[in-house]
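Here the complex is missing one protein chain, while the rest keep their positions.
And now, chain A:
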Amino acid sequence: MVETNQLTQYLETFVDITRSPTEQDDSRKAIASSLDNDSLSINQLVREMELYLTTTDNVVRARGILLLAEVLDSLKAKPLTNAIVHTLVGFFSEKLADWRALRGALVGCLALMKRKDVAGVVTHIDAQAMAKSMLQNVQLQALAPHDRKLGFELLEFLLQQYSEAMSTMGNLLVYATCEAIDGEKDPQCLIVAFHLIELLAQLFPSPSGPLASDASDLFEVFGCYFPLHFTHTKDDETNIRREDLARGLSLAISSTPLFEPYAIPLLLEKLSSSLPIAKVDSLKCLKDCAMKYGVDRMKKHYGALWSALKDTFYSSTGTHLSFALESITSPGFEINEIHNEAVSLLQRLVEQDISFLGFVVEDIRINTVFDTISRYSQFRGMPDTSKLEVLVISQILSVSAKASVQSCNIIFQTFFFRLMNTLGIVEKTSNGDVVQNGNFTVSTRLYHGGLHLCIELLAASKDLTLGFEECSPTPDCAQESWCSMVKRFSVPLIQVFASAVYSSSDDSVADVYLGVKGLLTMGMFWGGSSPVSRSEFEKILVTLTSIITSKSGKTMVWELALKALVWIGSFIDRYHETDKARSYMSIVVDKLVSLACSGHCGLPYPMMLEATSEVCSTGSKYVEKMVLGLEEAFCSSLSDFYVNGNFKSVDKCSHLLGCLTNKLLPRVAEIDGLEKLLVHFAISMWNQIESCGVFSCDFNGGEFVEAAITIMGQIVGIALVDSQNSIIQKAYRVVLSSTLAAMESIPLTFVALEDLQRDLSTRDELILSLFASIIIAASPAASIPDARSLIHLFLVSLHKGYIPAAQALGSMVNKLGRGTGGTYITSGCSLEEACDIIFQADFASGEKISSNGSGKIICGSETTLSKICLGFCGSLEHQTHAITGLAWIGKGLLMRGDERVNEIALVLVECLKSTNCSGHALHPSAMKHAADAFSILMSDSEVCLNRKFHAVIRPLYKQRFFSKIVPILESLIMNFQTPLSRKMLHVALAHVISNVPVTVILDNTKKLQPMILEGLSVLSIDSVEKETLFSLLLVLSGTLTDTKGQQSAEDNAHIIIECLVKLTSYPNLMVVRETAIQCLLALLELPHRRIYPFRIQVLQAIAKSLDDPKRRVRGEAIKCRQAWASITSTNIPF
C-alpha cells in the first residue's frame, strides 16, 4: 500500500509543469509500478486524483488526465475488470470533447485500444461510443502534429479492430475522415492517413455503400498528393522515406474500384508529365490499380492506357543499340526505371486481359514499321527515328509475347510471317526434309532492323517456355501455334544467322553480333518439344565451334562465339538436358580439348587454352575431360623437351600451367570433383619429372619454373590432407632419387659450402623449388617424411641463397607440432628438434669461430646461424643469405607466437648497430638486408605463410612483436650511432610501424610521433628508401586524421610542419609530395592558436608546390593553399 502522502507528492510533481521532465517521468513510473504490483488499485488512484481530473484550471486538468492516460499506457498487460475498462472508456471518450485536455484523452483512448485480449478489452459498444465522440468533437486539422498523429492512430485502431461497430456509422465516418485528412502535411501523419483510407475501402466495399457516394470527395482529398513530392531527406527519429509514402499513397488509390473514375484519368495525366518521378509513380500505381480494379472497370480506359504506355516507351528508350560483347545476353540498350515500370505494367495488362493485345496488334505505328523495315539494311545507316521505332517496337512485342502463351501465339500469328517475308526467308518444304542450300533463297542483303526484331521475338518465346517450365515439369508447347511457326522456319533462320556471322560487309560488327545472338537464341530453346530439332542444334554448335577454331586472331566474332558457346553450355547444365549435353560434348568439348592438346591449329596456343577452359568449366564432365587432356599434353610436351630439346614445348607447358592456375583453380569450389583431378595432375607432374633423367640442355625457362611452382603450391593448398600426403610422398621419392639427396649428407662446413658454390643443375633446382612450394602449402596435419634430413637439405640450400628453401623452413617451423604433446608425431620431428637443427647445427669448420670464451657477452643467442649473420665467419654473400633466411624462419616462429623469435630479432638488431658485439660495423649491404628483414617479418606475404597455405597464425602476433621490438629500436636510435646505422635502424622501425594495424599506432601516438618524424627526415635524404618513406608518411597521415593523434600532434606541431614542408619538395616520389600536402591540409583541424604562427611558412612552401611538375600535386596544393589562406581575415596580398 503506497502511503497517501507519497502518492500526493508524486501527483504534485507530475502536474507541476515547472518541474524537470525527468522528475515527472520518475513519479509517473513510480505510480505505474505500484499499480502493477497491486499496492495501489485503479479505484484508489482515481479517487485520489479526483481533484486533478475535475479542476477548472486547464493546465492542471490536462496534466492530470495525461498522467492517468500514460499510467494506463504502461499497464497494457495488466488484467482489469470489464467494469473498470468500461468506466475508463466512458471517461476518456467524454474528455475528447475537452479540447484543452485533448492530448491526455487521446493517449488514454489509444492505451485502452491497445490492451491485450487477456487483460480486459474495450467492448464494441464502448468503441462505437468512443468513435462517435471522436468524430463529433475532435477537429484533427486544428491540432498540433503530434496530436494529429495520435488521432489518426486512434482512428486506425478503431477501423482495424472494431470494423463491425464502425460500419454502422456509415456516411458520418467517411465524411469525418475526409475532413481529418484534408490538407495534412506531416509525413508521419500521412502514412497513417493513407492506411486509414485503405481500411475505409475495405470496410465499405459495396458500390451502393456510404463510400460510393462520397468517393469523389474522398479522392479529391488524398488524390492531390499524387505524385508525391518529398524533399525532406535528413534522417530524423522517425526515418520516413519517400518510397514508404509513395507506396502508401499507391495502396490507398488502388484500394477500391470505387476510385476508378477519378484515379485512372489522374494517373494517365501524370504519366504524360515530364517529371521522371511522376512517370515512375504513375506506372507503379497503374499496375496496382489494374490488379485491384479488375478487368471490367479497366476496359474502358484501354485506349487511353495504350497510347500513354506507347508514348512512355518511346520517350524512355534511347536510340543507341550496343553491339558490344557484354550485351549479347542483355537487351543491348540502356534501361532506366521508367522503362522497367512500363514493361511490367504492359506485361500485367496483357496477362490479365488478352483483349488489350488487340490495341497492340492493330496499332498503325507498329504495322507501318513492318512495312518500312526493309528500307535500310544497316543499323548504322538508319535515321534516329527509325532506330527508335525498331527498338521500341521490338520491346513492346517481346514484352507482350512474354506475358502468356496465348499472347505469344497472337503476336507470332500476326507478325512473324510478315517479318519472315520481309527478311526474304522462305519456309522449308512441306515434307519436312531439311532443304538443301540451293532450294531456297536467303536474301542477299541482311536487314539489321528486321533481324533485331526477329531475335527479340525468338528470345521472348524462349523466355516464355523457360518461365513456366520452372513450375510445371512437363514442357509441352509443341501444339502451340508459335512453336510450329518457329519450327517451320528454323532451318532457314539458322542459315541466315550463320551467313550473317560469316559476312564481310562494311558493317560486319553488327552483322556478326546479330548473327551470333540469333544462333545463341535458337540454341537455348528448352526441352524435348522445342522448335529446334537436335540436328539443327548440332548445326548451331558446329557453326560456333568452327568460328573459334578457324579464325586466327582475337577478333570480335571469336569472342562473341566463345561467349555464346559458354552460355549454351551453362544453359544445358542448368536445365539438365541430357540429349543436348551429349551433342555439346561430342561437338564442342571433344574438338576443343583435342585441339588444345595437340596444339596444331591456326590459333595462338594461349587463345586455344582460354577457349577450352571457358567452355569446359560449364560442366563437371567437361572439366574432367579437359584436365585429363591437358595432363596428357603436359607430359608429352615435357618429354618432347627433354628428349628432343624442343624449346617450343616448354613454352607450351608454361601456357598450359598458367591456364590451369588462372582459369580453373579459382573455381574449385564451384566445380565438383575438380580437386581430385588437380591432385592427379600434380602427381603426374612429379612422375614426368622423375622419368626425365637429365635435361638434354640447359634452358632459361624461368617462366616455366615459376608457373610450375605456383600451380604446385596452389594445388597443395586446396587439396585435402590425404591428397597432400600422397603428393608429398611422391615428391619425396623424387628428391631421394635426385642428386639433391647427396646434399643432405654435406656437413655444414664452410669448406663444404665453398665447394657447393657452383650452381645446382637445372633439374635439381626445379625439383628443389617444387618441393619447397609443396612444403610451404602443406597443412599442419600433413605428414612429412624424414623431416630432419629435409631441414638439413633446406638449410644447406638456404646458405646457397635459395629463397624458397628459406620460406619452406619458415613454414616448417610454423607448422611443426610442439614436442611430444604436439600433433606431429608421424614425422618424428618436433618443433624443438627442428629448431635445434637449424640453430645449433654444428659448423665443424677449420677455423674456430666462437669468441674464444673471453667472457664477452654476445647477443641473446649464441647460435651458429646468428654468428654467420653477424659476420664472424664466411663471405659477405654468405652473410646476406643467412640474414634473409633467418628472417623467414623468424616469420614462421613469430606467426605461431613462439618466444624464439625474440632472439632472432635481437640478432637482427645487433646487425644494425654501429658497434656490435663483434666490435665493428657490418658491411652496408648486410645492414640493408638486416633492415629489410623486418619488412619480411612484419608484412603479409603472398607466396607463403598465409591463410591460403594453412599457416598457423596467432591472433595479435603483430601487436605483440611491435610492443617488444619498438622500445629496443627506439633506445638504440637515441644512443649515439653512426649515420649509416642510424638510418638503417630507422628503416627497420619504419617497416615495423607501417605494417602494424593502425589502432596500435593510435594508442601510442604520443611516443611514436617524434620517432616517425625523425624517421621521415632521415629517410628523405636520398631516393633509395622512397617506398619505405611513403609507407611511413601514410602512418603519419593516419595519426593526423584521428582525434587521439591530433592531441599529440598539437604538442609536436612545429616539428610536424617543418617535416611536412620539407617533404612537399621531395623530388623522388610524387605520392610523397601529394600526401605531405594532404597532411598539411589535415593539420588545419588543430586549434587555431597552435597553427596560426606557421601560416606564412606553410603558404610559402605551398606556393612552390603550385609549380610542381605533376598535375595531381598541383591540384592538392591549390586546395591546401586556399584552406590555409582562409584561416585569417586578410587575404593573400594581391
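What we mean here is this: a contact is a pair of C-beta atoms (placed from the backbone, for glycine too) under 8 Å apart; a residue touches a chain by one contact, two chains touch by 3 or more; residues count from 1.
The working rule: contacts and distances are computed from a predicted model.
S.K.: The complex lacks one chain in this depiction; which UniProt name from "Protein AE7-like 1", "Trafficking protein particle complex subunit", "Aladin seven-bladed propeller domain-containing protein" or "3-ketoacyl-CoA synthase" does that chain carry?
M.R.: UniProt lists the chain that is not shown as "Protein AE7-like 1".
S.K.: So one chain is hidden, and I want to know which residue out of A:Leu45, A:Val221 or A:Ala951 touches that hidden chain in the complete assembly.
M.R.: If we include the chain that is not displayed, A:Val221 is the one touching it.
S.K.: From the listed residues A:Asp38, A:Asp940 or A:Asp1107, report the one that touches the chain absent from this view.
M.R.: Touching the chain that is not displayed is residue A:Asp1107.
S.K.: Tell me which residue among A:Lys76, A:Arg100, A:Lys185 or A:Arg418 touches the hidden chain in the full complex.
M.R.: A:Lys185
S.K.: For chain A, which residues reach the chain that was dropped from this view?
M.R.: On the chain A side, contact with the omitted chain comes from 182-183, 185-187, 217, 220-221, 224-227, 229-232, 269, 278, 1070, 1103-1104, 1106-1107, 1109-1112, 1114, 1118, 1121-1122, 1125, 1131-1132, 1134.
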